[in-house]
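Have a look at the structure below before the remarks.
The complex appears here without one of its protein chains, the remainder shown in place.
The first chain written gets the first letter, and so on, giving A and B; residue counts start at 1 in each chain.
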Amino acid sequence: MASVTMTVNGKSVSGEVEGRTLMSDFLRNDLRLTGTHVGCDTSQCGACVIHVNGEAVKACTMFAVEADGADVATIEGQANADGSLNVIQQAFQDHHGLQCGFCTPGMVMSAAALLKENPTPTEREVREYLEGNICRCTGYHNIVKAIMAASGQDVSAIAAE
Amino acid sequence: MYAFDIERPSTIADAVKALKEEDAQALGGGQTLIPTLKQRLAMPSALVSLTGIGEMKGVCLADDGAVCIGGATNHATVAKEAAAHYPGLAGLAANIGDPAVRNRGTIGGSLANNDPSACYPAAALGSGATIITNAREIAADDYFQGMFETALEDGEVITEVRFPVPEKAHYQKFVQPASRFALVGVFVAKYADGVRVAVTGASENGVFRWSEAEAALSADFSAAALDGLTVPADEMIADLHGSPDYRAHLVKVMTGRAVTAAA
Partner (left out) sequence: MPKDGGIGASTTRREDVRFLTGKGKYTADINVFGQAAAIFVRSTVANGVIKSIDTSAAESMPGVLAVFTGEDFVDVGGNPAGWLINSRDGEPMKEPKRPVLAHGKVRHVGDAYAAVIAETEQQARDAAEEIIADIEELPAIINMADALAGDNVVHDEIGTNQCFDWGWIEDNRAATDEAIRNAPHVTTLELVNNRLVPNAMEPRASIGTYDAAGDSYLLQTTSQNPHLTRLLISAFVLGIPENKLTVIAPDVGGGFGSKIYHYGEEALVLAASKKVGRPVKWVADRTESFLSDAHGRDHVTKIELACEKDGTFIAFRTTTLANVGAYLSNFSTATPTFLHGTLMAGNYTVPNVYVNLKAVFTNTAPVDAYRGAGRPEATYSIERVIDMAARELGMDPVELRRKNFIKRDQFPFTSAAGLEYDSGDYDALMDKMEAIVDRKAFEERRKASEAKGKLRGLGINAYVEACGIAPSNLVGVLGSRVGLYDAATVRVNATGNLSVMVGAHSHGQGHETVFPQIVADMLGIDPASVDIVHGDTSKIPFGMGTYGSRSLAVCGSAMVRATEKIIAKAKKIAAHMLEASADDVDFAEGQFTVKGTDKSVSFGEVALKAYIPHNYPLEDIEPGLEETAFYDPANFTYPSGAYACEVEVDPETGKVTIERFTACDDFGNVMNPMIVSGQVHGGVVQGIGQALLENTTYDENGQLLSASYMDYVMPRADDLPFIAVSHDGGTPCTHNPLGAKGCGEGGAIGSPPTVVNAVIDALQSGGKNVTHIDMPLTPARVWAAMNNA
């Protein structure tokens, strides 16, 4: 077992983990932050995307000990300080960018990473950035629309409803 | 996963030492290794993480103009920091996997694994890169020895990869739509002394140089120069996503497109 200490959503946390403990398991089981979801075994689905030192990574494909000392952000820390939805979350609700909600945490975390590096992405850029996030419900239409809206772009002309 | 310890050395020397332990295995970004471990297809006693070794990270220029990339540098960093010096290489790095994978996966990990569908082997072979380890320097032409086979000895660590910068280069990737690896990827690089063409994703023997195309393109760097050439389908990969014939066909198409894009 190894000791790890890191900052998660602004709070310092520590724990004892095995070498094989995945970051996703540490978050879900040790910290009870179950918003980070696990939808595959091969690092494709992206439901587990979190930020480690400001960069989007797949929590299921990283060991907890590798995040020792890191600054970690998860879906649970995304809302505004007053608890209201942040701009991206609000855009997902406004534009019906989620259905069953399972892929949603990863989508929101990927969207946040995208908008940080590219504040006004084109439709193509949004779609390409979501290459590692699979959604089975929405057909991505409203996810792409929500992310473009969150970037401040006018999405009213985008095909119907 | 079976149980194992993880060591996080901060110097190459410590990493090399840790890897001398029986059944110790190097851990780069883990983007291939961790899924493999989840399936219990490997049983290391310890993983030696290389991503905390500062001297193995980053992109710089050598005196001769070559682009040097630390073995533990992730793809996103290469995409960003090599763009000004070697856009063909940076463009390849920018399309490996997906953004989250690019933030973890490393060039050293990719080359050490030598997946027959990985992108980096095409860049290294296509550039005639030098793979530098803790022990020696290996020319790319000697390094790749077949699917998942390389010249690396047990416990040998890729500390740096040195890419001579060509006049022109481009990587064309026909993506395998599920894994997002290359169904066929072709890296074309034009150097003063000739053109190199490296193909990934296609052959059962891993990345290879298409020498007929190199000769034709060295004489005439245009897609038309490939017109009379054919790629034999022997020893091409057959899987759910493409037959050997289809892959052989794509090698030519992707080579032509790479040349056009590079020119």
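The working rule: a contact is a pair of C-beta atoms (placed from the backbone, for glycine too) under 8 Å apart; a residue touches a chain by one contact, two chains touch by 3 or more.
Every value quoted in this text rests on a predicted model; they were computed, and no experiment measured them.
Engineer: Return the single residue from A:Phe26, A:Phe63 or A:Phe92 that touches the missing chain.
Structural biologist: The one listed residue touching the chain not shown is A:Phe92.
Engineer: Hey, which chain B residues sit against the chain that's not shown?
Structural biologist: 1, 3, 38-40, 174, 177-179, 239-243, 246, 249-250, 253
Engineer: Over the whole complex, note the residues of chain A touching the chain we left out.
Structural biologist: Residue positions of chain A that touch the missing chain: 20, 28-29, 33-42, 44-45, 47, 74-76, 78-79, 85, 89, 92-94, 96, 98-105, 108, 123-124, 126-128, 130-131, 133-145, 158-161.
By our rule, only the chains that are shown with their structure count from here on.
Engineer: Could you grab the centroid distance between chain A and chain B? Build each centroid from C-alpha atoms only and quote it in angstrom.
Structural biologist: From the centre of chain A to the centre of chain B is 28 Å.
Engineer: Looking at the complex, which residues from chain A come into contact with chain B?
Structural biologist: Listed in rising order, the residues of chain A that touch chain B are 2, 18-20, 22, 41-44, 46, 49, 55-58, 60-63, 65-66, 68, 110, 113-114, 129, 131-133.
Engineer: State the interface residues of chain B toward chain A in the complex, per the touch definition above.
Structural biologist: Where chain B meets chain A, its residues are 1-6, 8, 30-31, 34-35, 37-39, 46-47, 49, 51, 76, 97-101, 103-104, 178-180.
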